[in-house]
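Missing here is one protein chain; the remaining ones are kept as they sit in the complex.
Here the chain labels run A, B and C in written order, and each chain numbers its own residues starting at 1.
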C-alpha cells in the first residue's frame, strides 16, 4: 500500500486524489493547499487529513508526494521532498527554467528518489497503444510524425500573460509526445505562429496558432500544429508514418451515435473537456506511478523527460522570435 | 467484337448503350424504340442505326440483344431472340409471371442461347467484393445476412399501381442479393409491411415499408428491410455474419469530405440517384456479358436466377397477404 | 443518502456494489449471498456489513434492495421487500413465468413501492442518446428499427439448458430495446432460428442464431438478429429509420487507433466483455435508480417493462416452435 500526500487541491489535484481513491494499492493519507477551504473540502470527500505541505513532506506515514501546486513552487517542494526521500509525482512543467530543472535533477539523483513528470497523454489508452505498437515494430522505422492538437477555446488573457507562451504552456505536451513516439530527441526546431484567434493574445506577445517542424539526428521529421480554438471541440490526434505502415489515433467522440438526413451523416463532436477526454489517462498515469514506485521499477516519464520537453519549448520560443531554426 | 442491338431506348437502355460504347470488344450496331424519336436520339449520339426490334433480332450483323423494353414485352422478344440464336441480356424482371419465365427458360434452353438476367447489383464493386471474399472463405460459413435497402423517395402512385408490389418491384434486387450471398436458395419466406410513407400507397393495396426473413434448408437466415423513402439518400447496405468473421459493404457517399464544428462531424449523404450509384455496376455488368458471350463461358446471372427471385417475391407477396410464412 | 442492501454477490452484484460506491448520494450498507465467502469478500472491499437476505429486507437502516440472486429466488424476495416497503431494483428477468411476474406486479402495486427492472442497455450513453433524440423528434416518426446483437462466444451448454432459450436469455435485451425505441408495444412476433454455432445447442433444444420481426399496431416494424458467437467481439448495434432521418449507435471499439498497410486500414475490435462494454451503462443505471427513488420520481424501466419483454420472449419461443407469427 503506497501512502500518498497530495500538495495542491485545485482541479488537477482533485483529479489525482480521485484516481488514488480508485487504486486498491494506494492510500490518500493527507492533502494540503494554500487555501485552507480547498484542502478541507477534498479531505472531507476522501477521508484524508489536512496538513501543511511541509508537514506532509516530513510525515513518516507518507511514501509519495503528488505536487499539484503552482509551477513556481515546484522547485522548493521537489528539493524538500527529495531530501525527505519521498517518491515524487510532479505536474508539468517541472519548472519554467531549464537551469532550475537541472538543479532539480541533481537533487533527485543525489537522493535517488523516484520522480515522475506528469505527462498524462503518454497514458491515454489510444496514444499508449500507438507507442506500444511502434515499439513492437508494427510499422517499422518511424519516419514522419504528425501531431494535431487544438483546444476548444483560449484561456483568459490574464492566464496567457503568465503562461510562458503557447510552446511552453500548450505545445509542451506535443513535444513530449513527439519524443515519446520518435524514440529520439530532436536536434533542430523551427517554429512559426500567428495570433489569429484573438488579437489580444498577439498584443500580449504570444501567438494562438502555431506550427513546428522537429528533426532528429537520424532524419526523422515531426510536424506539430496547435490552435487555441477549435469549434469542433478538443482535438487531439497523432499519426505516425513508418517504413512499413501508418498508425494513427483518432479523436475520442462523445458517443458512437450517427444521424443521417439530407445534409449527410453526422457523428458526435469530440469530448470537449480535457479532464473528461483524458479521464482514463489520468487514472492509468497514477496507477503506473503507484505500481512502479511500489515495485521499484523505472517510471515511464522521468524528470529528464520534463527537462527535454522544456528545452524544446524554449527552442521553439526562440525560433519564433528570431525567425530561424534552432539547434538543440 | 460482339455486335449488339439495344431494344428500348429509355433510361436504362441509354445506360447500357453508353456502357457498350466504352467497351473495346463490343459494338453498338442498332437500337429500337416504340417511340421513333427516342431511338433516333440515341442513334445520333452513338452512331448506331435505328431499326425495328424485329429487324434487330433478325439481323445477321447482330450477335446479342439487350432487352430494355417494358416487362410485358420481354416474353415475346426472348422467344424471338432465342429462335434467332442471339445472346440475350434482359432487364429484370424477366416477366411478372413465374410460369411465363419457365416458358422462357424452355426456349432459351431449347435453342441453347446465352441468357443473362440484369441483376446489376451483383456487379457493384463493393457487393461483388463481398461475394468474392465469401467464396474465398474469408468469413467461413455464412450464417446471418442483413440487407438494408431504401429508396430516396417513392415512385408516382401510377407506377406503384402497376409495379406488382414492393416485393416484386423493389425487394426483388435484395432477394437476388440474398441468394447470391448465401449461395443457397431460401425454403421459407415470411414478410410483413406497412404503408407508413404515403397512405395512398396503402390505398393502392401496396406497402412502402417492408421486412422479410428468409431461411434456407441448412439454417442460414437472411433479414431484408425496405423503405420507399429515406431522407438520407439511396441507402444500399449488406452485411454478412459468418462463422469466422463479418463482411459488410457500407454506403457509397457523394464524396470523402467531412466538416467539423460544434454540432459534430458531418460526412456527405449517400449517392442519391441509382444510375450514378450503380454506374460502375452497369459498366461491369455489360463488360461481363460481352466477355462471357464472346468466350462462351457461363454468365453470372442466369434466367434461372431471374425465376428464383421472382418466386421469392411471389412468396413474400403471399406471406404479407396471408400473414404466415410461405414455403418455396 | 439512499441506504442500500445488495442481495447476491456474484458478478453482477459486485458491479452494482461498485456503482453504489461511486455515487455520492448512495451508501452500501449490507450485502448477502448464499455463499458466505462471497458476501464476506465484497463486504471487506466495500466496508459494507454481511447480513442475511431476510435481515437486509427487514433492516430499518436500509431503504432499497438490489436483487442479484438467481432468477428463481426473485419472486419471494420481491414479495418480502415490497411488504417491507423497500424500493426494489431487480435484475432481469424478473421471473421466467409471465404469470408470476403478474403476481409480483400486484404486490409491488399493493405496497406502492418503487420498482426498477434492470434493463441496463437503456442507460448506455449511446442507446440513451438515440432514445432521447427520437423523443426530441429528430427523425420524425419511427418506422423501421434494426437491432443487431451478437455475443462473442456461447455460454456453456449447462447454462444453455437452464436459460429458457435464446429469446428469454439473450434477445430479451433487444425486445426491451425495441419497445424503448419504438415507444409502442408489438402486436405480433415472428421468430426463426438455427443451431449453426454449436450442434450441442441444437441438441439441447435451443438455437444459437435467431431472427425476429416485430410489428406494432401502428405499423412500425422491428428486425432483430442474434448470434451466440461473433469472431469480431461483442456486437451491439441499433439503427432507427424514421420519417425524417436515421439514427444509429455504432459499436464501441477498444480504442481509436487505426493501422494502415498494404492490407488496408484496420481499427480495433469491439469491446469484448459485456461488463466493460456496458460499464458506463451500469453506473448510469444505478445513478438513475438512486436519484429517482430519492426524489420519488418515476423509474425509467418498470416491472411492467419486465413483463412485456418476457411476453415477447415467450411469443418468440412459441413462434419458433410452431413456425407461425404469434399475436401478443
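Worth pointing out:
As a convention for this text, a residue touches a chain if its C-beta (ideal position, glycine included) is under 8 Å from a C-beta of that chain, and two chains touch if they have at least 3 such contacts.
The structure displayed is predicted, hence computed values, not measured ones.
Among the residues A:80, A:211 or A:318, only A:211 touches the chain that is left out of the figure.
Note that of A:34, A:196 or A:263, the residue touching the chain absent from this view is A:196.
From the set B:40, B:259, B:292 or B:328, the residue in touch with the chain omitted from the display is B:259, counting the whole complex. From the options A:246, A:263, A:292 or A:318, the residue with contact to the unseen chain in the full assembly is A:246.
Among the residues B:96, B:113 or B:246, only B:246 touches the chain that is left out of the figure.
In the full complex, chain B touches the hidden chain at residues 125-126, 129-130, 133, 138-139, 244-252, 255-261. Where chain A meets the omitted chain, the residues involved are 141, 143-144, 146, 148, 150, 188, 190, 192-197, 209-211, 213, 215, 219-221, 223, 225, 227, 229-232, 235, 239, 241, 243-246, 323-325.
Taking the complete complex into account, residues 231-233, 253, 260-269 of chain C touch the chain not shown.
Keep in mind that, in the parts below, only the chains that are shown with their structure count from here on.
The central chain of the assembly on a C-alpha centroid basis is C.
Rounded to whole angstrom units, the spacing between the C-alpha centres of chain A and chain B is 57. Separating the CA-averaged centres of chain A and chain C is a span of 40 Å. The set of chain B residues that touch two or more partner chains comprises 231-232.
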